[in-house]
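Would you mind keeping the following structure in view while I ask a few things?
Note that one protein chain of the assembly has been removed; the remaining protein chains are unaltered in position.
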Amino acid sequence: MTADRKAGQSIGSVFPHLVSQDLPKMVAIKDADFSDVDAVFCCLPHGTTQEIIKGLPKSLKIVDLSADFRLRDISEYEEWYGQAHSAPELQKEVVYGLTEILREEIKGARVVANPGCYPTSVQLPLVPLIKANLIESKNIIIDSKSGVSGAGRGAKEANLYTEIAEGIYSYGVTRHRHVPEIEQGLSDAANSKVTVSFTPHLMPMSRGMQSTIYVELAAGVNFKDLNQQLKLSYEDEEFVVVLEEGAVPRTHNTQGSNFCFINVFPDRIPGRAIIISVIDNLVKGASGQALQNLNLMMGFPENTGLLYQPLFP
Amino acid sequence: MTADRKAGQSIGSVFPHLVSQDLPKMVAIKDADFSDVDAVFCCLPHGTTQEIIKGLPKSLKIVDLSADFRLRDISEYEEWYGQAHSAPELQKEVVYGLTEILREEIKGARVVANPGCYPTSVQLPLVPLIKANLIESKNIIIDSKSGVSGAGRGAKEANLYTEIAEGIYSYGVTRHRHVPEIEQGLSDAANSKVTVSFTPHLMPMSRGMQSTIYVELAAGVNFKDLNQQLKLSYEDEEFVVVLEEGAVPRTHNTQGSNFCFINVFPDRIPGRAIIISVIDNLVKGASGQALQNLNLMMGFPENTGLLYQPLFP
Amino acid sequence: MTADRKAGQSIGSVFPHLVSQDLPKMVAIKDADFSDVDAVFCCLPHGTTQEIIKGLPKSLKIVDLSADFRLRDISEYEEWYGQAHSAPELQKEVVYGLTEILREEIKGARVVANPGCYPTSVQLPLVPLIKANLIESKNIIIDSKSGVSGAGRGAKEANLYTEIAEGIYSYGVTRHRHVPEIEQGLSDAANSKVTVSFTPHLMPMSRGMQSTIYVELAAGVNFKDLNQQLKLSYEDEEFVVVLEEGAVPRTHNTQGSNFCFINVFPDRIPGRAIIISVIDNLVKGASGQALQNLNLMMGFPENTGLLYQPLFP
Partner (left out) sequence: MTADRKAGQSIGSVFPHLVSQDLPKMVAIKDADFSDVDAVFCCLPHGTTQEIIKGLPKSLKIVDLSADFRLRDISEYEEWYGQAHSAPELQKEVVYGLTEILREEIKGARVVANPGCYPTSVQLPLVPLIKANLIESKNIIIDSKSGVSGAGRGAKEANLYTEIAEGIYSYGVTRHRHVPEIEQGLSDAANSKVTVSFTPHLMPMSRGMQSTIYVELAAGVNFKDLNQQLKLSYEDEEFVVVLEEGAVPRTHNTQGSNFCFINVFPDRIPGRAIIISVIDNLVKGASGQALQNLNLMMGFPENTGLLYQPLFP
């Protein structure tokens, strides 16, 4: 385990909930001994991984949880992140780690770009539906809601308890950095450029993410066709669960687990449907999917370390 | 003050935060002496007011906070509430109490049907825009989020702290009883039948409501035109505030107050806009607007008793 | 899995967070087939277990999570619970399941009375200190704070989100039913009758419990002696962790886990000390300790099923 400012500290002093675990002290990256290491998770600020990764042994398997390698098109990266991409060659060999969609590619990858939380919650339901031509790829309206842990542990006034508790608000309306990642995935599925409406909202809760997605049905399709397709696409999956008709996915029921729950509802306006997906943004939306990917890359059973059931209440 | 099960109790025993107020004990409605009463607020379960109101003196001004008289079309009431309307004659003279839109009618009314919380948050921004032909009245997508106090104080498992805290979910997808009320108001504005997509979500907070509304712009219109129209429509209003460009309305900033904050944002998809409105569901969405209406009916200054500033944090 | 009102339902309909688990439907107790069952957890309302247990096969190992068998003195049970004890003979063979204190007795028990949450948080730190004569057993002041899940899932107005969020209060001041259980354990340790001051407080959180305990030191003893004794008493324990000097136990760091964290602090008033213990009231304070006890009774490794690390945030 490496650290920057906190190098030299015990894990128990930084994360007191792990105080009983017998873990090594954190070291600075430059002092890390990789001789005995097979794989790493990179959980660095955006822009940093592109640099750090150059100094790591080529033999390492890497799952990168930053946004540094999520966008294939380097110009998109530079536009949305406002800085030059410093590892364009490496970008070419990176596999995007949306596990259930790109499992085979991930198995053979050396570097995996772990998806963002919002893109995970949006692509899991939409990719199979677009591929099957069941919904229109225009006018997709995504209203997402996230717990505040997605913002990390940085000390910002905006994320103080007193600012967050008992209130909600939208942020980054249409300009959130997860937009190009979502559009990349949906465009791949549609084989044409997709532009989405995406509005994230901050919720007074630590964990949990819901995307409520408003779509136009393809001609002759109804909402049950969507549900059926999703059940088919995910019937062998352990972590993506399509609920029974009428059952409402709740973020609470994913808490601490790698599950994604999805369901489809008829809209009151004819020719439309409403798709709801929920995940724990810190698990399937981050570290859980990262572990799932590493398991694939290493040839381990895919659910190794991911058997925690949701915590309720 | 009247009560049913709690008749005979002091207000301080039912609402301990009012223990220091010198208020009369609650009495059963049948024991209430109306001889010295000019006006009443009816806060009864749906279906009850239609009955109770028949026994009240005709001289009383009435603001009814239930849904009993909100729908002009009695067949709509019966469809959505699943029971016969028992005061159809009275319905004809009732005025719908969306204050800023129907102020003149309210001034002369004997009975006002106080709007629902969701319909208030939706109609305040949309009615002026539809009237001005700035947005299409089809494919209006309303994604609303509400604090749990909207569900009242009834003892239900679904509203326990342990069920609500740290999680969110949609409910009544497209079938919420506020749908016909919203459609009635928007249809009036459009002079044609409007059907909306409306999905409410329950938030882990007591108070506050946000409607995020996704609309198609009329030909040649852009989001700034919407903002300008709203500023014009509400420039003389004390309680409806259109924010400066880019400022995001937050529910927290309405807490305990009668304010509605609104703003309009450009959508990433050309030809679309995103409208956000926030209120305190218990004030502008219920008791505050009720008082505002009664003030008008009685000829009092409209803001009497409504000068509380939002409480933060 | 048995149920009363909910018999016949799937586990996923009652606990949707378990919807992905392949579990049998719930059956009424009378329809349960015990032929293939080795052990049961009884999680029934107080007073019920004493009856139900009579009808269960004598060969079953039982961990009872109610209060029905926690008090050895039947008159104490009747005084605090206001009803006759209906299984006084069985009471004699029941072992009190405070695992770390009574491990050997639990191993050989057929029926274990699983401790209450408050008594667990209080006895784990106090029993070793009283036994070692390091603190006075008079004037022990216990100020406890609990998350609301301790009240169960019953639909009560008092436990609605709107009543609990953003506020705290004491309840059952000095009259909480866990008092006799605490006094029983401390009296056993002291070999004399101990009377405590115990005031529980309800916290706006789902899980977590802290007991802040104010004690008088025995002559010549200082707070470090207490810490040292506790470290000694629990040095081989997996789930009871005495923190390093100065480190403050936090309920958050036990969330979802079977840990109890304890520390001792000097008081500003000479001759006194402050002891803080925290647990997750639903795990070490209920189901976790129950499983720990059953593991002992069955000869399984004691931590089977209890390896979940605390969830943060």
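Letters A, B and C name the chains as they come in the text, with residue numbers starting at 1 for each one.
Heads up, the rule we're going with is that contacts are C-beta pairs under 8 Å (C-beta built on N, C-alpha and C of every residue); 3 or more make two chains touch, one makes a residue touch a chain.
Since this is a predicted model, take the numbers as computed values, not measurements.
Q: One chain is left out of this view; which of B:Ala84, B:Ala247 or B:Met298 touches it in the full complex?
A: B:Ala247
Q: Using the definition of touch stated at the top, determine which of A:Asn114, A:Ser206 or A:Asn293 touches the missing chain.
A: The single option touching the absent chain is A:Ser206.
Q: Pick from C:Ser20, C:Thr162, C:Ser257 or C:Gln289: which residue touches the chain that isn't shown?
A: C:Thr162
Q: Need a quick check: the contact residues on chain C for the chain that isn't drawn.
A: Output for chain C: 138-139, 141, 143, 145, 147, 162-163, 165-171, 173-175, 179, 195-199, 201, 203-208, 210, 212, 214, 248-253, 255, 265-269, 272, 274, 276, 278, 313.
Q: With the missing chain put back, which residues of chain A would touch it? List them for me.
A: Residues of chain A in contact with the hidden chain: 148-149, 153-157, 159-166, 204-206.
Q: Which parts of chain B face the unshown chain closely enough to count as touching?
A: 15-21, 149, 165-166, 206-207, 238, 241, 243, 247, 250, 252-257, 259, 261, 308-313
Quick note on the criterion: only the chains that are shown with their structure count from here on.
Q: Do chain A and chain C face each other with the same patch, meaning over half of the contact numbers show up on both, or with different patches?
A: Shared-number fraction above one half, so same.
Q: Could you say which chain's mean Cα position falls nearest to the mean Cα position of the entire protein shown?
A: A
Q: Quick check: how many Å separate the C-alpha centres of chain B and chain C?
A: Those two chain centres are 46 Å apart.
Q: Suppose each chain is reduced to the average of its Cα coordinates; what separation in Å results between chain A and chain B?
A: Centres of chain A and chain B (C-alpha means) sit 37 Å apart.
Q: Between chain A and chain C, what distance separates the C-alpha centroids? Give it in angstrom.
A: Once rounded, the distance between the two centres reads 38 Å.
Q: What parts of chain C, by residue number, touch at least two of the other chains?
A: Residues 149, 165-166, 206 of chain C touch two or more partner chains.
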